[in-house]
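Of the protein chains in this complex, one is absent; all others appear in place.
Each chain gets a letter, A and B, in the order it is written, and its residues are counted from 1.
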Amino acid sequence: MAEGGHSVPLVDPTSADGVFSLMWLVIALPAAGAAVLLIGGALAPRAFASFGHLLGTLMPIGSFALSLAMFLQLQGRDEADRQVVQHLWTFIRVGELDAGFDLLYDPLTALFLLLITGVGSLIHVYSIGYMEHDPRRVRFFGYLNLFVAAMLVLIMSENYIGLFLGWEGVGLASYLLIGFWQHKHSAAAAAKKAFVINRVGDMGLSTAIMLAFVTFGSVSFTTISAGAGEAGEKTMTAMGLLLLLGACGKSAQVPLQAWLLDAMEGPTPVSALIHAATMVTAGVYLVVRSNFVFDYAPNAQTVVVIVATVTLLWGAVIGCAKDDIKKALAGSTMSQIGYMMLGAGLGPAGYAFAIFHLLTHGFFKANMFLGAGSVMHGMDDDVDMRHYGALRKAMPITFITFAMGYLAIIGFPGFSGFWSKDKIIETALAENWIVGVCALLGAGVTGFYMTRLMIMTFFGEKRWEKDVHPHESPSVMTFPLIVLAALSVVSGVLLLGGWIEHWLEPVTGVPDHHEPPIPALAVTGLAVLVVAAGVALAVALVARRPVPREAPTEVSFATRAARADIYGDAFNDQVIVEPGRALTTGLVRMDRSVVDGTFRAGVVLVGGIGALTRRAQNGYVRSYALSVLGGVLLVVLALLAVNLA
Amino acid sequence: MDSVTPFIVLSSILFTIGAIGVLTRRNAIVVFMCVELMLNACNLALVAFAHQYGNLDGQIAAFFVMVVAAAEVVVGLAIIMTIFRTRRSASVDDASLLKY
């Protein structure tokens, strides 16, 4: 979808100085926190239990302060001078491969840093309250710090090797945190599932890195972006598709989407931080960061758009049918990341809006996940929305902040989601009307499932379980909710005067402007109408009728499919797991019978020969003497034969 | 018959008889005697060849064989005594525990 007219910006950073020379500290703080908490927490659990969570929270706050300082510094710089690199040390030098541990700070990294450290800090604060009664809270904060450090490595690295290091680091942290309550079998299984599916994506990413090294002799963004134009479209398409595979795994895009819903087994702050706001958007970051690859590979971009469109509808449909509040939100996350991917796939015109939606989504989705956590906190960790209802009185702050997030995600005019989603739909319609209509439809479905979630949770009748007394969460948990709710409302200001597009221009390039088929205002009006229709449908279907406490089983095919994640798991089981298992079983059987059999037969043969010949060892020295005599006889005969021949 | 061949043949016969004795007798002392018989048969051959070739080396060799035989008898008989002391038997077949 890229047009040949515009120029792809180069990564051409200058050396770090001033406050930028402290760039490494942004990563080092949470990394040190993770090391201290994980090692110290194991050595002196009692001492760390008293202050470990505070230490763990201070680290990302420190990183956030640094990020803010760097952001302000960068803003003051000349536009052409907004890329800074810091060389820390030589990471890998083997043969031609020379990868330094280099950190890159540019406008894209700046925004990500603020999002990760800012939202991360808020979620750390929230976790102090949420995990208060967990005996392994220090370890939890150690893992959270580890995640933040890895995520920062991912977005700050100047080359693909460092990016891959962070990529695997967040994968590890995600695995550890999904399975944090490892005593639950479902949590352990979900962690394993996330890990395994991510390996498929990682295979794509690592192959892409190898391809980049083979093609350009380097893995540095600087070198690759400089040489991307000469590498040929086929290579770029292959690399783009491989990068997309990696992005699909990490960002839960179809066909590697199956792990995200199970990942909700982790503690809710984890779902908010890793599986809503930051880690799952790493795929979007990867596509936007690799814009110099995708801009030369229009076919790969088309595939990105197709994947994104399918995913945004897929996730939205799943979100409609789930009764588990976290899984409904997870479906919504899938869908929203689909929007971002769609934006990223649209090329320079959409990169900025993808990142913009990523930021606003990071705020409102984190807000809603934390709100859901707050609800669960009050409902004794029950996640079934059919057991909720009428909670707006019981937990007013949670309700109001959640409502802000709700209005943001459905795109209520004026709220952040309205601006960001609208821009993506608008760009999509301008590029391809089918994709645009799908995105528009997705917005309507979003309105439907989010309204359903709101009504089932906060309105209607009380359907609470016995002995459940909903109560508002402590202020340490509501404070992050309020901050995030405020951000959900106002973060649309980033679009004022096209600021974010302009800010990201050094990274994403200047898009060509071409007139949309219908005026932008009409698109906006259309989108609002579609969303309103979705909301009205939800009100008509959910609010007007009593919600049964048990999910009805006599439902349409579409509902059943959506409840089963549109048969994603079933597909995986049938197409990959079962044949794989059959293959493994067959191989094991063959190994047992043929390979082991050969060896066992040899062993039996040798053993049999031994059993026969050892009879000669009867312990009688005279028998041995007899064999010596036989030997003498043979030697004498041989001598005679030689001498007399 | 100006040759030592009859001596050599006698030596072979004595050697064979000694070997058969080693294989068939069970009393360790008699087995030992048969070994001595074999050694003596060898000595006879050595001395006979010394006579045949007019060279004293054969006699020297026989002399050394005697010395070695003496040493061997001393140690061998001591071993037999030790075995007898613990097993109350001088039969070579009784010491047959080291087997499959």
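Heads up, the rule we're going with is that a contact is a pair of C-beta atoms (placed from the backbone, for glycine too) under 8 Å apart; a residue touches a chain by one contact, two chains touch by 3 or more.
What we mean here is this: contacts and distances are computed from a predicted model.
Participant: For the chain that's not shown, choose its UniProt protein name out of "Simple sugar transport system permease protein", "NADH-quinone oxidoreductase subunit J", "Caffeine dehydrogenase subunit gamma" or "Tryptophan-associated transmembrane protein (Trp_oprn_chp)".
Facilitator: Hidden chain identified via UniProt as "NADH-quinone oxidoreductase subunit J".
Participant: Quick check: which displayed chains does the absent chain contact?
Facilitator: Across all of the complex, the chain we cannot see touches A, B.
Participant: Can you name the residues of chain B that touch the chain not displayed here?
Facilitator: 1-10, 12-21, 23-30, 32-34, 36-37, 40, 43-44, 47-48, 50-57, 59-60, 62-64, 66-75, 77-82, 84-85, 88-91, 93
Participant: Kindly note down the residues of chain A that lie in touch with the hidden chain.
Facilitator: Touch set of chain A with respect to the missing chain: 618, 620, 622-623, 626, 629-630, 632-633, 636-637, 640, 644.
To be clear about the criterion, only the chains that are shown with their structure count from here on.
Participant: What's the distance between the Cα centroids of chain A and chain B, rounded to whole Å?
Facilitator: Taking the mean C-alpha position of each chain, the two centres sit 90 Å apart.
Participant: Enumerate the contact residues on chain A facing chain B in the complex.
Facilitator: Residues 614-615, 617-622, 625-626, 629 of chain A touch chain B in their complex.
Participant: Inside the complex, what are the residues of chain B that reach chain A?
Facilitator: Counting only chain B, the residues touching chain A are 19, 22-24, 26, 92-93, 95-100.
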